[in-house]
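With one protein chain removed, the remaining protein chains of the complex are shown where they sit.
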Amino acid sequence: MRHETHDATLGMITAGIVGATGYTGVELMRLLAGHARVEVKLATSRELAGTAVAKHFPNLRGRFDLDFSAPDRAALGGCDVVFFATPHAVAMKSAARVLAGGARVIDLSADFRIRDIGCWEQWYGTAHECPELVSEAVYGLPETNRERIREARLVAVPGCYPTAIQLALLPLLENRLVDETRLIADAKSGVSGAGRKAAAEYLLCEASESISAYAVTGHRHHPEIVQGLETAAGGPVNLTFVPHLTPMIRGILATCYAPARDPGACGADLLRSAFERRYAGEPFVQVLPRGELPATREVRGSNVCEIAVHYNESTSTAIVLAAEDNLVKGAAGQAVQCMNIAFGWNESEGLEGIGLLP
Amino acid sequence: MRHETHDATLGMITAGIVGATGYTGVELMRLLAGHARVEVKLATSRELAGTAVAKHFPNLRGRFDLDFSAPDRAALGGCDVVFFATPHAVAMKSAARVLAGGARVIDLSADFRIRDIGCWEQWYGTAHECPELVSEAVYGLPETNRERIREARLVAVPGCYPTAIQLALLPLLENRLVDETRLIADAKSGVSGAGRKAAAEYLLCEASESISAYAVTGHRHHPEIVQGLETAAGGPVNLTFVPHLTPMIRGILATCYAPARDPGACGADLLRSAFERRYAGEPFVQVLPRGELPATREVRGSNVCEIAVHYNESTSTAIVLAAEDNLVKGAAGQAVQCMNIAFGWNESEGLEGIGLLP
Amino acid sequence: MRHETHDATLGMITAGIVGATGYTGVELMRLLAGHARVEVKLATSRELAGTAVAKHFPNLRGRFDLDFSAPDRAALGGCDVVFFATPHAVAMKSAARVLAGGARVIDLSADFRIRDIGCWEQWYGTAHECPELVSEAVYGLPETNRERIREARLVAVPGCYPTAIQLALLPLLENRLVDETRLIADAKSGVSGAGRKAAAEYLLCEASESISAYAVTGHRHHPEIVQGLETAAGGPVNLTFVPHLTPMIRGILATCYAPARDPGACGADLLRSAFERRYAGEPFVQVLPRGELPATREVRGSNVCEIAVHYNESTSTAIVLAAEDNLVKGAAGQAVQCMNIAFGWNESEGLEGIGLLP
Partner (left out) sequence: MRHETHDATLGMITAGIVGATGYTGVELMRLLAGHARVEVKLATSRELAGTAVAKHFPNLRGRFDLDFSAPDRAALGGCDVVFFATPHAVAMKSAARVLAGGARVIDLSADFRIRDIGCWEQWYGTAHECPELVSEAVYGLPETNRERIREARLVAVPGCYPTAIQLALLPLLENRLVDETRLIADAKSGVSGAGRKAAAEYLLCEASESISAYAVTGHRHHPEIVQGLETAAGGPVNLTFVPHLTPMIRGILATCYAPARDPGACGADLLRSAFERRYAGEPFVQVLPRGELPATREVRGSNVCEIAVHYNESTSTAIVLAAEDNLVKGAAGQAVQCMNIAFGWNESEGLEGIGLLP
């Protein structure tokens, strides 16, 4: 096994990025450029093969002397780690070959996140080509799965909505503090969550100076979120999830509402202390002090997820707010965090950048 | 009574605006400039007295040959209608004198909106100086109060959150479709809702590229909203209300959640038809066709409130989304609509401007 | 001649819009909806034929009960006026037929703006299919061409950059105040100037929070601007024109620099008075008072062009700033202004809407 012969803890490892031309890809390259133990050897793009990475992403100018290359499974397998920053239904076609080559795989797409293959196929509208790896894949939410990530060959990193909403609701469910059949997640996402695709609805003239909900009748991330919440609750969970397109580039704010299971015993302090206990020691979850509220600007560019907990007495409702940068803790940063865990490094390596404020 | 001797239906009436230097004031002047029956005679501002209105608000250049004047209750009383576009606790000091002078008063502030004086005093932190007019004042939401507005001397126009949230929830409560003890309103407001005051938190560098909740533990508009909802429900209502500051100038989107009273009988079509019946014939409420969702950009600058209705089967939750321009249907436009009703004119007079898109 | 038999001054006329699915199209429909003398009978779109206009542009909901229809030259010819809000090289294929049907044509595209056919063909990369109409077409800048527009069958309305820059420089050239071989126009345009096309560079995530120049080596509007300036100067003009993509939806600000011809005699007051004289009586050009500067927000949604004039003594340079809404005075508003002139109506009809501020 290559993992054994290559002593990754002692030197630099090599990384490949598949589908490096989107926002998750450039963010991954930004973070890896500052990571002392990783050298990005390959960045693949069918469309841009031969173009300098820094021409496509000028913020990387002078930092990567690398051209995009056509995807090549053999070359990828020769890396120590391969990140898939691809649309769904791409990683499932290549992951097995890349793993067989000896690389670990960290998939930022949805291909290996949902354990129920039928459910995945329904939401993603295609047959899953690699169901056998779904059961091996480890869900890459370090706050719930750190030990398994440590051993994983294949990590399925959750995206932006699932990360924010699960972090906001897990302590409530694990401690049986709320009625798990009536959860609500009202989530507000910056436009970069839609990726870099040239669709009219994401033009500045369409998406700025406006807020709107979308996918009210159902969103692909819903089953993934429910899967995580049910694991925490140890049973069925019902969730109303309404995503909103917010006129900003980066950031997700999830405002979650959950009815207290026992209104007489519930309260803001009780709730906050459950969160403080749950996330004590977590390097990237900040439970805010009483009276403070998260704002996406406070975590722009950083891997932090800010959480605040409130309780509305008159409706016996827990209100949990979670803010993250959708491209960092909601994508590339979390992938790096998983890599650090999987390779046995300091979990914060390469993730110490402070958010850009203002 | 001046109202009788002045035949306002036959010619131009004169209007005064108190506190015309904020965003509600300039929007009122924009709308009145296009109103065939109203001449703005006075625009008062203690601070800017003597300055040309068009110097302060250059979009009005060439349209108003008027200087701001110091407030003068006698002069105001000589107008046919006086709008208060002031912060709270100003109109209550002058309204009685202005009414006595013969003018009708349309107050865009909160001074006469809440019938429970003690509650008002608690939220606004000062003694109410004119409680006797509170009971006479008519709440200026045309969709619930049209007949009373027709006769009113003093109209208390609801603001942006109360308008959107009441319009979103009234049909559910009037038809007893939902559990009125578990209502949630997750509202997203553009920054103009905070007015033109120079506070650091509303600077472009603080408020753009970010979304955050505020006033989670209680907001001044909460009791006003609940008062309206309880009237509709005919009994007590409990509401969780979480306002959010959204990085855009104009617009409010209220995403409201309410548990179905009878999940077995409820459904999206049933809900939508209740809204369609309720708002049939309303000139400024648009219940959207199935499959469409409101966006604040669609009503920017117009007096329209767009509403969409959905139902989440798995949680038995009604989801109602309402979008309006907070400065128009949520303030100045609604004030003009109330004036039109009170003077017996076509309710849409001066309000036919189409939203600016993009 | 249909123009003679149809007494357009007495009643409503009918209008058709070709290519009504872009930003210029929706803006035209917004303005025409408020125009007392025009009924929009046709809005054509090959792609959206059969779709309700209000479904595509929800701000028009309730105002137009009209579906997009496939382009039909005969039907268009039956209108009193036809607006082309199409990309370049479309109007030239249909204008002759539409004119032959009896309609006047107001073209918002570039097809008939440049008198030098070879120059047009070079910049637009295709052969001109209707050169014979180029000489008949009247350039639709009312401030220079009002009398000819009055008689025109075919008006070629200048776009956003040409309007702002010509209005900013004409008085300098007409009065021979500056060295016409060294003109500079540094222009800043909102993103709507690029239209509604789904190109990656105009995504919110690409175009917001950034400013950049483009087309520094040459822009299609350059020859059109120079053509107008040379007419004013009565001889050759050299212009450096650098357009910039500015992170906002609407608005153009042109900052123009021109060396004084006679530094000893020049000065701010002399310059300003040349502008005041030139634009006295113009309904939509505002020469700002000394000390005030234009801002695009002051004209958002209105047909006004604001101009300020300064003089830098140390470099003997005139500085002229012009701000307009690129979709109004820079497109649809100017087209309506031309229509009003051509039909002998009040030039401001339907253009009295005040800019939306904030």
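Observations, loosely collected:
Here the chain labels run A, B and C in written order, and each chain numbers its own residues starting at 1.
Throughout what follows, contacts are C-beta pairs under 8 Å (C-beta built on N, C-alpha and C of every residue); 3 or more make two chains touch, one makes a residue touch a chain.
All figures in this text were calculated on a predicted structure; none of them were measured in a lab.
Remark: the absent chain touches shown chains A, B, C in the intact complex. Checked against the hidden chain, the listed residues A:111, A:206, A:298 or A:324 yield one contact partner: A:298.
The omitted chain makes contact with just one of the residues C:39, C:209 or C:230: C:209.
Contact residues of subunit A toward the unshown chain are 23, 26, 30, 33-34, 55, 57-63, 192, 196, 209, 249-250, 286, 292, 295, 297-302, 304, 306, 352-358.
Seen from subunit C, the chain kept out of the figure touches residues 181-184, 186, 188, 205-206, 208-214, 216-217, 238-240, 242, 244, 246-251, 253, 255, 257, 259, 293-298, 300, 308, 310, 312, 314-315, 317, 319, 321, 323, 358. Take subunit B: the residues that touch the chain left off the picture are 23, 191-192, 196-200, 202-209, 247, 249.
We adopt the following convention: only the chains that are shown with their structure count from here on.
Its C-alpha atoms fitted onto subunit C, subunit B is found rotated by 180°, rounded in steps of 5.
Chain centres here are Cα means. That of subunit B falls 36 Å from that of subunit C. Among the residues of subunit A, those in touch with two or more other chains are 205-206, 208-209, 247, 249.
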